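For this view, one protein chain was removed and the others were kept in their places.
On to subunit A.
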């Protein structure tokens, strides 16, 4: 299957990463923020000062205790941030030692994934949650293309772990009745596969050609229950089934105009970015983004599932969002419709009517316009381009939360 995505944008930000993998600096601590896991109400399973091993559960979902998140490193829980409603916001672990939990991988794939915590790398469509432990999907989408600015080339990373990737795919394929579809950039197949229900779809074009929202539409999976997973998470699953242990490593693209030597780095999952960036940044004020500059966030720790770190210059002008320009008046700036918007969404979705529906909180219209086929990352370009300065990702999430509460 081959698809060409028209429209889209190439942001042409300086500092693209050299596509070769190097080892990153030693990481002293890792942290996971609770907000990274959608659809989970975390219940902590560890205490501060407790020693944990790689793969030991840190917390589980209150409503579905089988869904667990496990520690990416061995060390000591040093810090737990709680919000006012005692939901935890951040759990930080100081790295120490190499103790690793060994999993019995001969059992049911679903059970192994749940136990190892790798289940949380799956994301449901619609809504973008971690799937329920007993949920079923009609298809799994493996995103092995990344058109975000400054992103790593997934082909290079998959090639460095061919066996793990293949094994991971095989295990995913046994998880669903439907197909596992590998979405990759146009070119030679990222992996040779014999299995019938593992298929390859090629996408050519500028960003958002690499976003699952666009893939779902072109593959005619809109409105169906689909799971999506990133290519690195497939490698992690393969590693688990190969070795019986979680891989503590992950590869990120460290890039951007402020990066001294933009390249791919092997580092820890959820790593402390301060450790990672020692000697990596040029002089001057900078903002460190975990994730893409479009849909990521300024952060001090690598986000769950984030595969890039962007070092961007901080410019003093234009710092304020237009929303705050008028002091306490809080008048939003208007949307000036522009034909460029059309190229930033899956083509069956009308951008300006959707933006207006989201801006005024008209979830019903947003639903009719296909908001359930989208996640935050799909509308990130719109937020960048729109004159209003509205954060359509946040608005979209509010719409999805309300729509999710409705009977399906």
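The working rule: contacts are C-beta pairs under 8 Å (C-beta built on N, C-alpha and C of every residue); 3 or more make two chains touch, one makes a residue touch a chain; residues count from 1.
The rule is short, and it goes like this: contacts and distances are computed from a predicted model.
The unshown chain of the complex is recorded in UniProt as "RnfABCDGE type electron transport complex subunit D", chosen from "Acyl carrier protein", "YeeE/YedE family protein", "RnfABCDGE type electron transport complex subunit D" or "Aspartyl/glutamyl-tRNA(Asn/Gln) amidotransferase subunit B". Contact with the omitted chain, checked across A:89, A:153 or A:342, is made by A:342.
Of the listed residues A:76, A:385 or A:403, the one in contact with the hidden chain in the full complex is A:385. Contact with the chain that does not appear here is found for just one residue of A:15, A:34, A:222 or A:238, A:222.
Contact with the undisplayed chain is limited, among A:38, A:110, A:204 or A:297, to A:297.
Of A:72, A:230 or A:370, it is A:370 that touches the chain left out of the display.
Residue-level contact of subunit A with the missing chain is found at 9, 11-13, 220, 222-224, 287, 289, 293-294, 297-298, 312-315, 317-326, 329, 331, 333-340, 342, 348, 350, 352-353, 368-370, 380, 383-385, 387-389, 391, 393-394.
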